[in-house]
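Below are the structure tokens for one structure; questions will follow.
With one protein chain withheld, the remaining protein chains of the complex are depicted in position.
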Amino acid sequence: MPSVAVLGASGYAGAIAARLLYRHPTFDLLHVTARAEAGQRLDDVHPRTRVPMILERPDAVGDVDAAIVAYPHRISAPVVAALREQGTRVVDLSADFRLTDRAIYEDYYGSHQAPEHFGEGVYGLTEHHRAEIRDADLVANPGCYPTAALLALVPFIDVLSEVVIDAKSGVSGAGREANATTHFVSADENVTPYQVSGHRHTPEIEQQLGGKTVTFVPHLVPLAQGELVSAYVTPSHPLSEDEAWERLDDAYATEPFVELRRDPPGVLDVRDSNFCRISASVDPRTGRLLLFSAIDNLWKGAASQAVQNLNAMYGRDEREGLL
Amino acid sequence: MPSVAVLGASGYAGAIAARLLYRHPTFDLLHVTARAEAGQRLDDVHPRTRVPMILERPDAVGDVDAAIVAYPHRISAPVVAALREQGTRVVDLSADFRLTDRAIYEDYYGSHQAPEHFGEGVYGLTEHHRAEIRDADLVANPGCYPTAALLALVPFIDVLSEVVIDAKSGVSGAGREANATTHFVSADENVTPYQVSGHRHTPEIEQQLGGKTVTFVPHLVPLAQGELVSAYVTPSHPLSEDEAWERLDDAYATEPFVELRRDPPGVLDVRDSNFCRISASVDPRTGRLLLFSAIDNLWKGAASQAVQNLNAMYGRDEREGLL
Amino acid sequence: MPSVAVLGASGYAGAIAARLLYRHPTFDLLHVTARAEAGQRLDDVHPRTRVPMILERPDAVGDVDAAIVAYPHRISAPVVAALREQGTRVVDLSADFRLTDRAIYEDYYGSHQAPEHFGEGVYGLTEHHRAEIRDADLVANPGCYPTAALLALVPFIDVLSEVVIDAKSGVSGAGREANATTHFVSADENVTPYQVSGHRHTPEIEQQLGGKTVTFVPHLVPLAQGELVSAYVTPSHPLSEDEAWERLDDAYATEPFVELRRDPPGVLDVRDSNFCRISASVDPRTGRLLLFSAIDNLWKGAASQAVQNLNAMYGRDEREGLL
Partner (left out) sequence: MPSVAVLGASGYAGAIAARLLYRHPTFDLLHVTARAEAGQRLDDVHPRTRVPMILERPDAVGDVDAAIVAYPHRISAPVVAALREQGTRVVDLSADFRLTDRAIYEDYYGSHQAPEHFGEGVYGLTEHHRAEIRDADLVANPGCYPTAALLALVPFIDVLSEVVIDAKSGVSGAGREANATTHFVSADENVTPYQVSGHRHTPEIEQQLGGKTVTFVPHLVPLAQGELVSAYVTPSHPLSEDEAWERLDDAYATEPFVELRRDPPGVLDVRDSNFCRISASVDPRTGRLLLFSAIDNLWKGAASQAVQNLNAMYGRDEREGLL
């Protein structure tokens, strides 16, 4: 039974990763860590996990076979590096190992904190990188927006002419830090675009779309968990709705966690789950392809996709511990 | 003092129109009507109006100088026709007199119920049709989505090449009818695209943009009132951000109800008000113009814009009763 | 493997019962039924169940070993009667078999629709009726408010002098019917007391408290699932806070689904779970005992408690399928 740890288990995504691994039939969760909240029980900090383990200091994690690292970007890199150097396989939830072009990384995130390992991550969008993930020792779990956007767009990668991505995310996407943005009174009954040019997930999406330039604008909506991507694509040649569905069927008919539905998805349909629900239509008047993709930003957009990747890395059924 | 009536005052928008006119310094609110709820007091049905008037049957409305009609499309047309025939000036909140092409109207709404008056409405987007509104006897108040979308797009009408409009609306936009969509448990913690092709506001937007074809997709978000339009425009020739702001300034610098702000607007900023808040930026990587426009769908998107139009029709300061 | 059915699986509680039994290691879910929505797939009506079974007409349910019946009161009784007569063991979510005094039942609910079976139900508050539930063929699953209230109050049953119960419930407690109360725009940003005297759960609570008369007032709060009971008790003799906790510990220390915590519980702590979280304190100035009890009204207050009872009826670990 492979031993695992979750580093950064006091954050939203880390706590869910711990909750899933604590009950997982294959993995043995040995450690959960936190920085500020070390010493507390995880289920006191996050009752819904019902994981009665003590949050340890990060350096208390000894040899484990695998780890999910749920630290912020730049803080994650050296932690991941140390784990890799002791032979631990890692799924990293940060952006530190997702990009292949270091200049772009440093443009968006600042200097990389473990440059000797830069570029070592296999991009962990399970449905599209399964083969490499199986053999990987370092999986760079995708960002939440890229997960939803790419699952919708990748089947059309060869016909993307113009791409506009309008995304809506619940407030947990802004993290556990209390600030003016995450205050209930600011977010409640509100919808706001934010980081309208240059959100950090843009280069990640573009890299996975073969360098295709896209416009990506996220919006904050008043709910806790959930993310909807509405993608507006001008195809490079006319595409019928049937052809669009054929491409989606080809890509996902046998995927356990992608649900194709004619009706546009609501984020509530996939709440607290590893599912991504996708719908497509073609606007007959403009020929534009409309793609809608819903995930739970903390699950398929972070923690549960990390577990799906761990399952793949250890040759398990990807659904283990996730249904 | 011109006498006025609000027909359909038991709906969300009608109730707000009555609330505004009841306290208006220029108009004398004589009648409020409802069909199913006739006989009840308006402030029992809608406490926040604090209008202690009895809802009358529609046929109880005698001669009034002006009326705001807040009925659903197709039910509105004959009521408006009757009012017009007795000489009452009308602001109609329905879609029945907004379109100029009857075939398009009937395609989206079915047969028109007062065809002899079709096309008589002056389009009531106050900021752009002020001169005609002043002289009009029948003002077709814009739909909520067109209001937000057009205020953002009209200043760029000559340079619109590709236009994608992604809109988010609170649940009051779906009306007061209780159904599966408006049930709290369905809408809460959810975001859903709806009517993704062929929403009825599309032809209205296109008509006002000189026939420009657009993609328009509305989404339901979990809040009561508020609407955000995010418009993604490929300009027909490169446009700098400065030029974009110059156009907005030219259009709106002296407008009492349009607020231009560098930061993208949140719908909460304009809640319960007649303001529309607009922001623009140009995505330097793609050259796309990004426009964000926030209104309260029941106020500037319906009731308070109707009052703004009444003010204009009677030569009053447009701000009367609205600040 | 006992075969089971869920009747009324298109309601909120029935859908969750089906979701739990579909994945349950011991039971074999053979049928899910609905009246209006028969013929549809359960996961089309309630996506989050991910139960790909067709909703059948109620009369399609043949011999099954056990059934959870999730029909409204009065409609449930004859359905339960028919199941019992064919030997099926039943957990009934309605109020039809909870009360022992038929006059009281008929006072609150109208004439009983299967009077020959009146009073046959064993009250299904698992923690306090476990022994009888194990042998029962008809378990009357408690109402949501009684579940939360009784788990807090029963340990003090011998010292209750004055009892005031102020309860707060999410909107799912009002059921799936779309009406003025459940409309998003009515419930959002609102808190309202309702049925302030004579709510139907009052006699059920009183019966389980040995006939003690209580004041019970429910309130609607703007959230989907969750219920908090705040109980204010004047004890018949002075009670120290230590003694209060001792009684709770005695009652629940070994219970798998009752969590005792010093900090007052939030309903979010128990969302989507079978847990009940309870806290107690004694107001030193008045000597009043303050009890706070949080559950998910659809889970421990309905569906998951029904499964807990099924587990008990079949001699299984009560936690099976619920963690």
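In this document, chain identifiers A, B and C correspond to the written order of the chains, with residue numbering beginning at 1 in each.
The criterion applied here is as follows: a residue touches a chain if its C-beta (ideal position, glycine included) is under 8 Å from a C-beta of that chain, and two chains touch if they have at least 3 such contacts.
It should be emphasised that the depicted structure is a prediction, and the values quoted were computed from it without experimental measurement.
Participant: Which residue, C:A38, C:I75 or C:V217, contacts the hidden chain when the whole complex is considered?
Facilitator: C:V217
Participant: Using the touch definition from the top, which of B:E127, B:E162, B:E189 or B:E206 touches the missing chain?
Facilitator: Looking across B:E127, B:E162, B:E189 or B:E206, the contact with the absent chain belongs to B:E189.
Participant: Please pick, from B:A60, B:A131, B:A180 or B:L323, the residue that touches the omitted chain in the full complex.
Facilitator: B:L323
Participant: Out of B:D137, B:E241, B:E255 or B:D269, which touches the unshown chain?
Facilitator: B:D269
Participant: Since one chain has been left out of the picture, which residues of chain A touch it in the full complex?
Facilitator: 12, 171-172, 176, 178-180, 182-189, 222-224
Participant: Residues of chain B in contact with the chain that isn't shown?
Facilitator: Listed in rising order, the touching residues are 23, 47-48, 50, 188-189, 268-273, 275, 277, 323.
Participant: Under the stated touch rule, tell me which residues of chain C contact the chain that is not displayed.
Facilitator: 162, 164, 166, 168, 170, 186, 188-194, 196-197, 213-215, 217, 219, 221-226, 228, 230, 232, 234, 264-268, 271, 281, 283-286, 288, 290, 292, 294
Everything that follows uses one rule, which is that only the chains that are shown with their structure count from here on.
Participant: Rounded to the nearest whole Å, what is the centre-to-centre distance of chain B and chain C, using the mean of the C-alpha atoms as each centre?
Facilitator: Chain centres of chain B and chain C, defined by C-alpha means, are spaced 45 Å apart.
Participant: In angstrom, rounded to a whole number, how far apart do the mean CA points of chain A and chain B lie?
Facilitator: Measuring from centre to centre gives 39 Å for this pair.
Participant: Find the geometric centre of each of chain A and chain C from their Cα atoms only, then give the gap between the two centres in Å, rounded to an integer.
Facilitator: Result: the chain centres lie 36 Å from each other.
Participant: If I count partner chains per residue in chain B, which residues reach a count of at least 2?
Facilitator: Residue numbers touching two or more other chains: 188-189, 222-224.
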